[in-house]
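The structure's right below; bear with me while I get my questions together.
A single protein chain has been omitted from the complex, and every remaining protein chain is retained in its original position.
By letter and in written order, the chains are A and B; residue numbering begins at 1 in each of them.
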Amino acid sequence: MAQPGRVSRRTTLCLGAAVSCLPLFHIRTAGAAGRLSVGFWDHWVPGANAVMQRLVDRWAAANKVDVRVDFITSVGSKNLLTIAAEAEARTGHDIQAFPTWEVQDHAEHLAPMDDVVGRLVSAHGRMAPLIDYLAKVDGSYRAVPAISGSQYKPACARIDIFRDHAGMDLQAVFPAAAEMGPGYDSWTWEAFLKAAGQCFKAGAPFGLPMGQTSDAVDWVGALFNGFGAELVNAAGDVTVRSDAVRQVLDYAKRLMPLLPPDVYSWDDASNNRALISGKSALIFNPPSAWAVAVRDNPTVGAQCWTHPPPAGPKGRFTPFLPYFWGVWNFSANQEAAKDLIEFLSQRAQAEALCTASHGYDIPAFAGMLDFPVWAEEGPPKGTLYNYPVRPQHHAAASIAAWPAPPDLAVQIYNQATMTKMIARVAQSGETIERTIAWAEAELSGFRR
Amino acid sequence: MSSRPSLRSERRWALWGSYAALALFAVFFLTPPVYMLITSLKTSAEIGGQAGSPWVVRHPTLQNYLDLIGNPHFRVFFFNSLKVTLCVVAVSMAISVLAAFSLARMKFWGSGVLAAGVFLTYLVPDSLLFIPLFQIIGKLGLTNNVWCLVLLFPTLAVPFCTWIMIGYFASIPKELDEAALIDGASWMQLLFRIFIPVALPGIIAATIFAFTISWGTLLYPLAYLYSSDQMVLTVGILTELIRGDVFEWGRIMAGSLLAAMPPVLIYVFLMDYYIAGLTAGATKG
Partner (left out) sequence: MEERRVAETLRAAGAVAASSAPWSRMSPRGGGLRRFARRRSSVAVLLCLPLLALIGGLVLYPALYAVWLAMLNKHMTRFVGLGNFLFLLHRPAFQAVILQSVIFAVSAVVFKALIGFLLAHLLHAVPGRSQRVWRGLLLLPWVIPLAMSTLGWWWLFDPSYSAFNWVLNVFGVPSVPGLGATWWARFSVILVNVWYGAPFFMIMYLAALKSVPEQLYEAAAIDGAGAWARLRYITLPMMRNILSITILFSLIVTFANFDIVRILTAGGPQDQTHIFATYAFVAGIQSGDIPLGAAISLFMLPILALGAVFVLRGITRRSAEQAG
């Protein structure tokens, strides 16, 4: 067991120097090891799994490794159940696709990936700082940001409704071009509030969920971050009693009456349905809602335009939910597993995956944003151009509860503390101060 | 004499009252399945349009059903469910009939405690057990193997089945087995020649219960099975038809109704036995 391990460690060092001769090497190293079982995320976009399977097969054939791929859905949190069970039992797949927070949760069972991440960054450009926040534990990367499944949640809005009722030409302000248009800088949460009011009056309110699922938490997280409202700071102190938090709650109090009254019970599919049915002028979502609109309600689909979320006093934040590929440290074939991950993260494979998912997938590396898929998808052509965070957006990829220490942040995120605060203020009519006191008690319970 | 017709009409009114009340509850009970049926006959475009009455199908289509029946995955799910359920029923019934016979008839040290204790296993919820169980399943090499359910589902079915069977066996007159034992029959002969034939309604009732449980249980297959050749119907429908934040409602509802068909058929044909089988267990317990 130790022998092939040592050999392949040496060979991976060589690999760093000569990525181009990748396939040649693997015939000797990984081929000796034989078997690999992989649990990838079951992609929502039809056809994306098949491309992934083809890529894996190609690697498997070149390296004479017997690879078995299971596509595990996130529906019903099935992937979380499987990951938790595998971590407990110390058995299961060699590679798993870990949703956003899961790398932190299972870091002690994950093999370090610093070598792979280092080579990928030097070849494909830097990653969003958020990746370090989510995947680096005790100074070492425990997983590689995955192409498949990683998503942004920018705004997806109706061109016609915004033009007719909010006096805003989305395609002019957020053109599919290297520069943002005139008026981009005034696209703030205040402007957003005004537009929300106008669209509400026009009978097409914004579809912003305020339940406890991830679509709700993500956009609210971007709102909090934009106001600089931290529930827990980076040092782990509860800092919810702040003017920034009061500001954001006050803002929410003004915004919520302009939304459909039932948003408190919306789930991740409700906002999609609101957009697809044509009843809503704006949602925060990856392109899946638009794609279904194109299929089921083409007139609506052709009027959708994806663009960055508004900015707050403390900056502009786009919700980012990356997936990660990690290797269990109880896997019997870690070197081959790492090789496969590195292979899939190369430019050609990444582009194949992004294209197969019609632009849904987001590579974490800055050098990969020039894939043509986002400029070409339509109708309307270029609607996804601003789906990935681009330099001209002056936006940061962010996640709710950042920058709290991840073991606290994961609880704030999954227990939806922020949306519950807004619901308390706006739905139950509690005072802002009492809501903050409630949140303080809640947050102190997360630190155990 | 004059009271007779009024009594009869009183009875008739009572009967009509019963029918009215039953109809009221039938509306409550049948609304979801009927709405599922309505939805399953719609196209995605019609569902997505969200216009007009949701209770009306404007462009009826069987496409959702045809897609599912034509889908090879769906057929695999179906047959996996079928074979798992048949095995689970067989295993559960073997375990519970043997145990119930022993507990109902052959008192031994601790049998009373065991008979009651079996029921207490329901106190441990499956949402608690699935993590420790993964270790056992992993050690047996049954992860992502549909056969692991044949091991797991009996834990959900056996206690209740055992209870039904204890009740039924207890209702068989003691004189029968005493006579048989005096005639020199062994305990096993007693069980197979007398108890099982006599207790057939009870066995059918318990079988139906085991069938319902293993056909519909969600959590274990959700946690333990992940490749589409190993999945059973309930999980398969959830994972194949719900694509993230996009729900194929028409197809989900069609799949759900198809998944409900086998248990519905079983109940339609075996209902009388079911009730008769529960009867004995019911009063004795």
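The criterion applied here is as follows: contacts are C-beta pairs under 8 Å (C-beta built on N, C-alpha and C of every residue); 3 or more make two chains touch, one makes a residue touch a chain.
Computed from a prediction, not measured in an experiment: that's the story for all the values here.
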Q: From the listed residues A:Ser265, A:Thr299 or A:Thr431, report the one that touches the chain absent from this view.
A: A:Ser265
**Q.** Among B:Val57, B:Ala90 or B:Leu114, residue touching the chain not depicted
**A.** B:Leu114
Q.
Which candidate, B:Leu133, B:Ala210 or B:Met231, sits in contact with the chain we can't see?
A. B:Leu133
Q | Residues from subunit A at the interface with the omitted partner, ascending | A | 76-77, 80-81, 84, 88, 101-102, 104-106, 108, 211-213, 260-267, 270, 273-274, 277, 279, 407, 410-411, 414-416, 420, 423-424, 427-428, 441-442, 445, 448
**Q.** Touch list for subunit B against the chain that is not drawn
**A.** 14-15, 18-19, 21-22, 25-26, 28-33, 35-36, 39, 50, 53-55, 94-96, 98-99, 101-103, 106-109, 111-112, 114-116, 118-129, 131-133, 135-136, 151-152, 154-155, 158, 160, 162-163, 170, 172, 176, 179-180, 183-190, 193-194, 197-198, 212, 215-216, 218-219, 233-234, 237-238, 249, 252-253, 255-257, 259-260, 263-264, 267-268, 271-272, 274-280, 282-285
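Keep this in mind: only the chains that are shown with their structure count from here on.
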Q: List the centre-to-centre spacing of subunit A and subunit B in whole Å, with centres computed as mean CA coordinates.
A: 40
Q) Along subunit A, where are the residues that touch subunit B in the complex? A) 39, 42, 44-46, 70-76, 78, 81-82, 84-86, 88-92, 215, 268-269, 271-273, 276-277, 279, 285, 288-289, 292-293, 295-297
Q | Touching residues on subunit B, where the partner in the complex is subunit A | A | 44-45, 47-51, 130-132, 134-135, 137-139, 143-144, 222-224, 226-228, 235, 238-239, 242-247
